[in-house]
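The other protein chains are all here in position, but one chain of the complex has been omitted.
Let's look at chain A:
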Amino acid sequence: MAKVEMTVNGKSVSGEVEGRTLLVEFIRGKLELTGTHVGCDTSQCGACLVHVNGQAVKSCTMFAAEAEGAEVTTIEGITGKDGSLTAVQQAFQDYHGLQCGFCTPGMVMSATALLKDNPKPSEAEIREYLKGNICRCTGYHNIVKAIMAASGQDVGAIAAE
């Protein structure tokens, strides 16, 4: 067991972790931030995606100890203090970009990171970027549409609903 300290969603936190404790386990278990999900054990699904020092990171691919001193943002951290939604979150609701909601925190964190680097991505760029996030419910149609809308693009021409 070793002590690890980091800033999560603007708050400094610390805890005792084993060397093998994953960052996602620390976030869900120790910090009880259960919005970050675990959908696989091979770093393929993206349900666990968070931002570490501003970069999109799958929190199942990183040990908690490696996040020592880092700035971590989870889905809980991007939501306004008053519960208000970001443009990406709002677009997911407006365009029905989620069904069961399990992939959603990872999708939203991924999309948020994409739009920071590329404020007006094309459909193809969005699809390429989202390759690391699996959604089994939506068939991706409304996720891609929501991200285009969140970046201010006109999605009226894309097939209904």
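Please note the rule applied: a contact is a pair of C-beta atoms (placed from the backbone, for glycine too) under 8 Å apart; a residue touches a chain by one contact, two chains touch by 3 or more; residues count from 1.
Throughout what follows, contacts and distances are computed from a predicted model.
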Q. The complex has one chain missing from view, so what does its UniProt entry call it, picking from "Xanthine dehydrogenase, molybdenum binding subunit apoprotein", "ABC transporter permease subunit", "NADH-quinone oxidoreductase subunit H" or "Acetone carboxylase alpha subunit"?
A. "Xanthine dehydrogenase, molybdenum binding subunit apoprotein"
Q: Taking the full complex into account, find the residue in A:M6, A:L23 or A:A47 that is in contact with the omitted chain.
A: A:A47
**Q.** Residues from chain A at the interface with the omitted partner, ascending
**A.** 18, 20, 28, 33-42, 44-45, 47, 74-76, 79, 83, 85, 89, 92-94, 96, 98-105, 108, 123-124, 126-128, 130-131, 133-145, 158-161
